[in-house]
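In this view, the complex is presented without one of its protein chains, the others remaining in place.
Labels A, B and C are assigned to the chains in the order they are written; within every chain, residues are numbered from 1.
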Amino acid sequence: MTSTRQLAKSAGFGSVVGVALMLTAFTLIDFSGWWTARTISNVVHFSSILALIAMGQALVIISKEIDLSVGSVYGLTGIAFITFEHSLGVPGAVIAALAIAAVCGLLQGLAVVRGGLPSMIVTLGGLFTFRGIIYVWTGGSVRNFSEAARENWLTKLFGGEVFGIEAAVLWMLLMLAILSVVLKFTRFGNHLLATGGASDSAESRGVRIDRVKIITFVMCSVMAGFAGIVTLADQPQTHVTIGDLLELEAISAAVIGGCLLSGGRGSLIGAVLGAFIVTSFRYELIALGAPSSWFITFVGVVLIVAIIFNQKLARWAGHNV
Amino acid sequence: MSDAHPLIQVKNLDLYFGSFHALKDVSVDFHAGELVGLVGDNGAGKTTLIRVLCGIHKPSKGEVYFDGELVTEFHPKLAIDQGIETIQQSVGLCDNLSIARNFYLGREPMKKIVGIPFLDFKQMRSMSTKVIRAFGLRDNVSADDEVERLSGGERQSVKIGRAVEFKNRVVIMDEPTNHLSVREREHVNELAVQLKEQGLLVIYITHDIFQVHKLADRVVIMENGEKIEDASTDSMTAEQLEEVIRQGGRLVEKMGS
Amino acid sequence: MNYVTKLAATALLATTALSGAAHAQDETFRFVMVSHIGSNDANMGWLTESLAAFEEKYPDVTTEYVSTNNYSVQEHVRLLEQAIATKPDGIAVPIVDADAFEGPLRKAIEMGIPVVAFNIPDARPVGERIPYLTYVGGDEYLTGLHLGEYALEQVAAGNIPQPTGVVCASHDAAHQGLKARCAGMKAAMEGTGAAFEELFIGAEPATARNTLQSYLQANPETNYIFTVAGWSSPWAWGVANDMGLSPDVDNEGVTVLTVDEAPVSIEGIRAGHLLAANSQGFWLQGYAPMEWLYWNKTLGYEPQSDILTGPVIINAENAEKWADLVRGVFGDEEYDNQNTW
């Protein structure tokens, strides 16, 4: 009992339970060849991309804000990456594209912190603005990578395979490790948790909550942008709709993973597992032959169940949420 | 002052917040016409106890009797309807509402126009104006001003004024003299005694044992969620009671180590 | 191919023949195209290009193009009403939903604004339908049907495998036109015994790939993929290719079909990735309505029948010619930009 409670204290515990339940269910009612290498690799690959975005979102939610613009930032960065490649080459394009993502995050962070506006409104504006910029910039279609660029070592590094494992998966694991260390073992991580948990107290202890929030927004946008680059390095055929509605899936993944929106609590590994759950359900629903619009409904149901479950779990574990 | 039939009777009360044990097996009686001082350090459980009495928290275990009847449902609405007025320390006023609206929050006077109940602003305004004048708020403060504009003392005055205005059977005061000037403090203390003399039960919560010793008929001391002393002010001096608090603190420290 | 040349030639001829009359007018006109093809659809380029060409030809006309970004009937009617509010000299609009458009369009026609329908007609009989001047465009249902029939011809010729499962991959579950394309394909495939399914893949590339891949894994009998937008065909091909399903046009594995005379469709066919696409004559769908509005305004012309601009099948045989034609309209750079293979 006590040790379970101890376990449940970590925010990501709910998603671990979720994944365990889900895998059990898929094993028991296996209509669709769930346990095949191909299915797993398909699901894990897309989960990784979504997880990269969801981790950034988790950081923002921990700081007690929200970022609705990640889908558009993901798209804008990806398109910048492809478009700049023609003039700057692959390495230059990666840097330029990530710089654009960082600027997106910076502008939104500044508007939230300095402008004192709710992040929902600011990032809603961002959602429209960045998507609009994509439309204006591309005029409706996105150019493709040159053959040379597809063979570039950097493209391979972001989008290739290592020992049969998609690079996206490895990048996701690397980012998970780095961000977990940052969150748990660095001063910034401590400040971030304090800012989200009790911004007044954090400020009174000398934490620059303004800066923490701005940095978090920048990190979130850069993560989303990075996910865009990783996606396109692997599969460069794209379209102006890139990233459309991805913010909903990213927020869902983060919430399923134990981010409670009351700030100061959240789990990166939870966000990763949340992304895995969302993607797996899509596969299973399609495999079961459900009409595809049910997927939206289903994510909605999972989201509501997950937040209630996670909240109850956190309360049971003794957190005041 | 004690008669056979306590107005409020608390029996073996336990309260948990998650895994935190906030009240531990607390039993205490309160009688009508009595002024009881509830004393203890921060985190001793005083506020938690009275929050049970005024219906904000539901006890995890144990019983509360009001006027001899077992209380089965806990909600501030029910407590207020029963005649328990509480002056909360940090809550009780909504910054965004006017003084008049705050004053009557939850028990708005109604005026029916073609059968539809509307707020009776005339009454709300006149009554709250009367009270804020009586409590000496700045002259430029009107009943239509939002509470946001008031100072800490003024807010406290509005809360006390409201409780006194609607006094019924029990008035609970949680650190009522915080934020107040010396003169205001005396005024509040006089009011507490007056209320008691009118036959009401007054529960007065404070840190300051010396202050409450002068007013109260009885003092209940809490420490770490437990009741550690319950004595009439005739039987113990303030110094003795202070010693109890100090001992209690040490006792807890010992237990913790 | 002949059909298209003929269509294009008719328009061209008419243009030159009447251009003298055009310049005689002093008046200037403003025509508005209220479209359902938004910024997320490269086909918008066809229409805006043709409007620009039209303005060049008729300097006394200004044209405007307004459209929704994410399609919805509600948004479209709003745009239409606002376009009417500017009291233009003519309106071109697709009749996406006759019930919803009838009110505002009748009002516009009463106000003396001529209306030409393009891309999607009012499907009801002439007497009952909205009294617009004429309709210029293809037919969404026939688009799907003809492509399906063409595929079955190829099966008979032994070029591609017999269909065992057909999936119609749509990026917008609420879009009527796309539904009609799928319905046409379904009708064509009836009788072959192949399973038919409509799959909503969404417009987001990574999600769409993931959805499609999941579908193909769960339904291994599927061997025809019909993407109802040209730009989603590379994704379908890519997914099938990653899964080792041999998606190129040959007598094995998966066969991919798509729509539109977009560079991405044409180049996909030329590269042997796609079996076929279709042309609805998008360029004409932009140009011809404007021309009819102009003739109606200046000369009082009213066409006697609808003007069909498609569908025409684009396949490996005529793709070269299509490529030249489309390069001619868009220019090389834009053409290459839109080729996302």
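Here, a residue touches a chain if its C-beta (ideal position, glycine included) is under 8 Å from a C-beta of that chain, and two chains touch if they have at least 3 such contacts.
The criterion applied here is as follows: contacts and distances are computed from a predicted model.
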{"item": "Which of \"Multicomponent Na+:H+ antiporter subunit C\", \"NADH-quinone oxidoreductase subunit L\", \"Pimeloyl-CoA dehydrogenase\" or \"Monosaccharide ABC transporter membrane protein, CUT2 family\" matches, in UniProt, the chain that is not displayed", "value": "\"Monosaccharide ABC transporter membrane protein, CUT2 family\""}
{"item": "For the chain not depicted, the shown chains it touches", "value": "A, B, C"}
{"item": "Chain not shown: contacting residue from C:103, C:220 or C:272", "value": "C:103"}
{"item": "Of A:255, A:268 or A:287, the residue in touch with the unshown chain", "value": "A:255"}
{"item": "For chain C, residues in touch with the removed chain", "value": "32, 38-39, 44, 64-74, 77-79, 81-87, 97-100, 102-103, 106-107, 172-176, 179, 198, 200"}
{"item": "Residues of chain A in contact with the chain not shown", "value": "66, 111, 115-118, 120-122, 124-133, 135-136, 139-140, 248, 251-252, 255, 260-262, 291, 293-301, 303-304, 307-308, 311-312"}
{"item": "Chain B, residues in touch with the chain not shown (by the definition above)", "value": "54-56, 75-81, 86, 88, 90-97, 101-102, 104-108, 110, 116-119"}
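Just so we're on the same page, only the chains that are shown with their structure count from here on.
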{"item": "Chain contact topology (line, ring, star, complete or other)", "value": "line"}
{"item": "Centroid comparison with chain B (C-alpha atoms), farthest chain", "value": "C"}
{"item": "Chain with minimal offset from the mean of all protein Cα atoms", "value": "A"}
{"item": "Between chain C and chain A, distance of the C-alpha-averaged centres to the nearest whole Å", "value": "36"}
{"item": "Gap in Å, rounded to a whole number, between the CA centres of chain B and chain A", "value": "48"}
{"item": "Separation of mean Cα positions, chain C and chain B [Å, integer]", "value": "74"}
{"item": "Residue ranges of chain A in contact with chain B within the complex", "value": "5, 315-320"}
{"item": "Chain A contact footprint on chain C (complex, rising order)", "value": "39-42, 44-45, 69, 171, 173, 197, 199-207, 209-211, 213-215, 217-218, 231-232, 234-235, 238, 243, 264, 336-341"}
{"item": "Complex interface listing, chain B residues touching chain A", "value": "17-20"}
